[in-house]
Each structure stands twice: as structure tokens, then as C-alpha cells.
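Remarks on the structure that follows.
Partial complex: the chains shown occupy the same locations as in the complete assembly.
Chain lettering (A and B) follows the sequence in which the chains are written, and residue indices restart at 1 in each chain.
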Amino acid sequence: MAPVGSKRGILERLGAGEVVIGDGGFVFALEKRGYVKAGPWTPEAAAEHPEAVRQLHREFLRAGSNVMQTFTFYASDDKLENRGNKLTFTGQQINEAACDLAREVANEGDALVAGGVSQTPSYLSCKSEDEVKKIFKKQLDVFIKKNVDFLIAEYFEHVEEAEWAVQTLKATGKPVAATLCIGPEGDMHGVTPGECAVRLVRAGADIVGVNCHFDPMTCVKTVSMMKAAVEKAGLKAHYMTQPLAYHTPDCSCQGFIDLPEFPFALEPRILTRWEMQQYAREAYKAGIRYIGGCCGYEPYHIRAVAEELAVERGFLPEASQKHGMWGSGLEMHTKPWVRARARRDYWEKLKPASGRPLCPSMSTPDGWGVTKGHTELMQQREATTKEQLRPLFEKADAKY
Amino acid sequence: MAPVGSKRGILERLGAGEVVIGDGGFVFALEKRGYVKAGPWTPEAAAEHPEAVRQLHREFLRAGSNVMQTFTFYASDDKLENRGNKLTFTGQQINEAACDLAREVANEGDALVAGGVSQTPSYLSCKSEDEVKKIFKKQLDVFIKKNVDFLIAEYFEHVEEAEWAVQTLKATGKPVAATLCIGPEGDMHGVTPGECAVRLVRAGADIVGVNCHFDPMTCVKTVSMMKAAVEKAGLKAHYMTQPLAYHTPDCSCQGFIDLPEFPFALEPRILTRWEMQQYAREAYKAGIRYIGGCCGYEPYHIRAVAEELAVERGFLPEASQKHGMWGSGLEMHTKPWVRARARRDYWEKLKPASGRPLCPSMSTPDGWGVTKGHTELMQQREATTKEQLRPLFEKADAKY
């Protein structure tokens, strides 16, 4: 395990040029384990099934994560109650439970706790700046009470809402990271990655970057565009990327949400551990030092990041006790032809087959292109009705 | 959750025509979580990290499993010590810890505990029937002491060794299931699936079938061949299938071990939940009533089996509280085009893209074809040396 010590702060670490490894996305991982519902994607499991959430935190810690993000994605009250989602715990209970779990596991190793907020249905429904900021403030009160180490505003499709979030978080005095879920084409209103980054830094973000929506290499490209613009503007920041663990070469501006496979048939797109090592190297080369993951990441993906950067960090993660570097554990395999795969060049060169000869390699994204301001995107508290679904089904079928 | 009750035995359930849902493979799932080492694939985590093993049992239970298999795969002493594998726990300690964990979680729901043995390095190294049976006997002593509900002899490539296992297990008086890891081409010596099944039933197996090595549809096909032969021979048995969660259209007789992607680049082959439902239906139609999974299965795959057969079983698994049938949870999604996917026909028809345009859809399996009797397959206690690896690397490279 990483040496447990003084628990230096996030900016102290990044300022010293250290690599900080984030964790992976909890909603997708816990959906597969049976504790999160796809659709609402809300994190009530923090209160309902703490043992499952604790275990996942622990696996990421063992895999090398330096940050335990509170499992509070979409834990704003307006989101928790959106479209008929029914919960037995209040938003405050969920946020508090999530903070406690993150702290408990962070204390088992060299990890910090980060409290996170993300985009709100209120913004998409054109609520005012004041109303949206109140939403963030409510989660923030819990984070401050629980004394998290720093704050993350993540998963924003519109830079404007992200700026509001950063401003709200910054007021606490804690370090603030801000990541948009955008690609090289920029935010939903066409603001370029570079301009987005500059605006976020000016709003007070210490760390900027992207998370979710695109595959690792696309995220590195996007953050590189951000970095170039921030530097050109004469500003200073640290850089961060927490991509999908899914290949998304066919996505346009809205990322994997548009893919026909989202969210229940993304399996063939999952990155291997070797592709993940390649990503970690590229991110490092691009000057990004906060390197984590989002949807699709399993603990072994984070371990792969930690193994790739073991020399830079000076140590291997605890979970590498159960993983031979570059497949060397296969030297112990029963079959000789599998032992013949116990080497780096074998895995680096391999182009893995899909085993799906009746499937294509790319999809045509849906690309409805509706976002903040479109009536189709207005959120509601009540469950979606059959009458509301019918025109959506028809619009979708017309694509083919 | 399934109604907890009298805990009727496995044969009682199958005899009544009930569907029994197995669990998924632990070694692959725990490898990704950081607790099992690929290569030796041994289950020392049962003793080292019981909380991780317990959590996985619990997830399968919530997903609908009626059987908690003791995490004792490859837990025979000769395997635990093979090729330089070093362990801090004895075989007995591992087997006992695994029994305790399985029982603890089984008691939380309507599940039975099954003690499992699998093929041994001793057999591959041409040891005698007596020696091989002694290996099985040692694990069996623990299972009897811990009073498991029934026994499984699984993952045998040679029917002869499986017969020895069945004979050993049968002597305890417990019900015995036996599954080979073979496909339609039969065992490593070319014995057909039908003949294998007849021999296993004659050796005393109450339940016969296949596990691992091939994808679900191939396994259903193989078990159908077994069933036809058993019935033709005028014998009676129950049928069982615990396949991979990976597509393997390109495999020949030795299954996914031969695939170049084994074991570290199988991601693009992972089945979706919808493909899993299709499998559950086909297995059911083929008259198979013990339906579970093996390597690659995550809890949501077992949940998919339980959801497909919910009408036949009369209830949904507990984890379905967090899963809308056929994507209906997406009615609560923020984006209208994703709400348009909240329906069965969308997911049934979808041909998921791999997102990997530089990769092929099929691989050329290695097919060295060496097995029991070949000197290349002799096992050893000491670690494989560099000198031993060199000719293997060369042989492998000659393929391209």
C-alpha cells in the first residue's frame, strides 16, 4: 500500500508535481453489482447498502487511488426526486452517509476525501442562477460539516452552470476541481474546451479538466486543448482527466449518451488493462497529473493506471500483489501456450477481437442535439407517462 | 428477496421442476476487484480478504442465485503449490474459510451451499487414479466437516478424471453435480459430450452438464447433446450449465483458453444483460434447470437470468429493485432520446458496436492441442524459468 503519512493536501501534491490517481465511477460499477438503478442513477446506496459502497471504495484504494470521492453523484434534492424517483432516505442522509464511508476508507490508506457536485435538472429546466446555486449549497453544507479535503464540480455539459458551481464551492475556502463532460467540440452551446477552461479558472477552479462522456484518448486530447488555452491566457491551473472506460470513436459532442448502446450494451467497448496503461502514459505525457476514471472503470482499470505510473510515483499499489506486471503472472499458468503470453510485447500488440461477427465496429449516435432551453429537455418531478414516451419512441424509430 | 424457508435440497428442487440459479465465477470477478492473481488463479482470498469474498457472494445472492459455491476452485494442495505459487494459508484453511463464507451468506437468503472440486495438475502430470482421488478426498474432508448441502465436480477437460471425482464425491452420500469444460467437439481425448454425460451419470452424478470454456449458446448446445444421449441410454439425470460470459464463436475444442485474448483482453466479448436473458430462455427451453455462470459473470448477469425466468420462478430477485425490466428504468433518464430506449424491442434488436474499428471480430485460436500425456503439459512445483519460457515465446511467435 502507499505509505500512509501526513496526508498532504491535493494542491500540495499537485504543486510538487506528484501524480494523483482518482477513483473510478461508482454508479456504473454499483449498477452492475445491484445497488444503483440505471435511469435515475442516484446514490441512495450510500445509506441503503453501506457495505457495498465501502467495499468498492476499498477496492479502488487498494488499486492505487489517492482520492475517495464521496458517492454523491446526482445527490442534489432536485435530481433525487426527478421523474418519479422514490427514495426512503433524504438527500442529507445520503450525502452524510457518503461522506462517512469515503472518510472511513480514506483513513485506511494515503487518500483524500473529495466532495462532489454535478449538473442539476434545475439548470436544464432554465432555473435562475440563484436557484441553481442554492442546490449546490445544500450539498456543500454537508461536505463542510463532514470536513472533506477538497471539492469537485464534475459532469457539467454547460460551462455556465459549471462556473456557478465553482463560484459556490470556492466560497468555502477548500481547493476546487472542475471537470466538464465535454469533448474536443466543446460544451453544449459550442464553447470550445480552451475557452471553457479559461472561464473555469477565472471562476476560481484550482484544477480543471474533463470527466465522463468520452474515451480516455479523447479526454487527453480535450484536456490538452484546455491546458494550451489556459497557458496562452497567462493563467495557472492543474489538470485532471477522469474518462470513461469505453471506446467512443463514433461520438459527437454529447458523448456516449448518444450512442445506441448507452447504457445497457456498452460491454464490447470496455477498455482492457493494457489500453488503460497506454492512456495513463499519454495523460502523463500531456502534463496531466490528476488521472482517474469515470463510468465503466473497475478497480483493475485504476490498478493499471497505478502500474503504468509506478516508476513516477515510486511504488506499486497494494492490489498489484495480485497482479503480475504486463501479464507476468501467467508464468504460473498450467498451459504452456498461455505461459507464452507472460510478456509485455504480446499484450501491447494484441488487437482484441469482439467475438461478435454480426455486430459493426461503430454506431451512428442518436444526436438529437437537444439541451438546455429545448422544451423536450424540461425536467419534471412526476414519473414519465406512456403518453410522453410514445412520441419519443416514434422519433427514435424514424432514425432507421 | 426469494422467500426464505425450509431450504429444500438441490435434488428436491430440481425434482419438482424448479429453476435453480447458480452463481457466477469468482476468480475472474475477484481478479478485477484485486483479490485473485491471474495465472495461478488460486482462491486464497477466502482466508486473506474474507470481506471481499463475502461481498461477492452477497451480490450474487441478491441477484437471484440459489447456490453459493464455496470459493475453492483450484484449492487442491497440488494446485495451490504449482509453478512457484506462494501462499500464507494452508489448503485446509482456505477451504474452511470458503465454506464459512458461503454458509454465512447462504443463510441470508434461500440458497444452498455447494462444495466444489476441479481438475488437478496431478492428473495432467499422469499421476495414478489413486493419487488423484486422494487430492479430491482432502478437499472433501473439509466439505463434510462443514456440512455443505451438495457437491460439484466442475471444470474437467477429461471425462476420465471427472469420473474419478464423481466416484470420490458420491461416496459421501451427498448429491453430486458434474460439469465438464467442454464444447460440442467433446473432451480432450475426443469423447463426445453424449458419451461423457452417460459415463458421468453411470459414475454416480445426479446432475450433469458443462461449465466455463465456451459461451452460453455453445454450452446450451453441448448440454442438449448430453441430454439426448443420457435419455437414449435410458438413464435419468438433471442438467446444468454454467457458461462463460464471453462470446467464443472462434473457439475449437479447448475453448477460450486458446483465444489470444485470454485472459487479459476479453473485454469486447463480454455478454450484455440482454444476451444473457436470451441464454436463460434457450437453456430453459432445452430442459436445463440448473442455470448459472462462470468466468466473466458479474452479478448483473445472474440478475438477467433471474429476470428472464421470473415468471417461471414466481418472483424477481432482490437486486431487481434496482433494475427496471427491459430497460424501463430509463423512463427516469434526463435525456429524451435515452427515455426512448425504455423498451424491450429496442434492446432485443440492438447489435452493439465494439468501438474498435482497428480490431477484428474473430481471432485465430492458438490450438497447440497439447493435453494430458504431452510432456509440454507436465506440471511442476517450482516457478517457471526464463529458459523454460524462451521456447514457448518462440513457438507462439511462429504463428504470425
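By definition in this document, a contact is a pair of C-beta atoms (placed from the backbone, for glycine too) under 8 Å apart; a residue touches a chain by one contact, two chains touch by 3 or more.
As the structure is a computational prediction, the values presented were derived from the model and not from experiment.
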{"item": "Complete-assembly copy number [criterion: all chains share one sequence; 2 shown]", "value": "4"}
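Just so we're on the same page, only the chains that are shown with their structure count from here on.
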{"item": "Distance between the centres, which are taken as Cα means, of chain B and chain A, whole angstrom", "value": "32"}
{"item": "Chain B-facing residues of chain A, complex", "value": "31-40, 51-52, 55, 58-59, 62-63, 82-85, 121, 124, 215, 246-250, 257-274, 298-300, 303, 318-319, 322-324, 327-343, 346-347, 350-363, 366, 368, 370, 376-377, 379, 383-384, 388-389, 392-393, 395-396"}
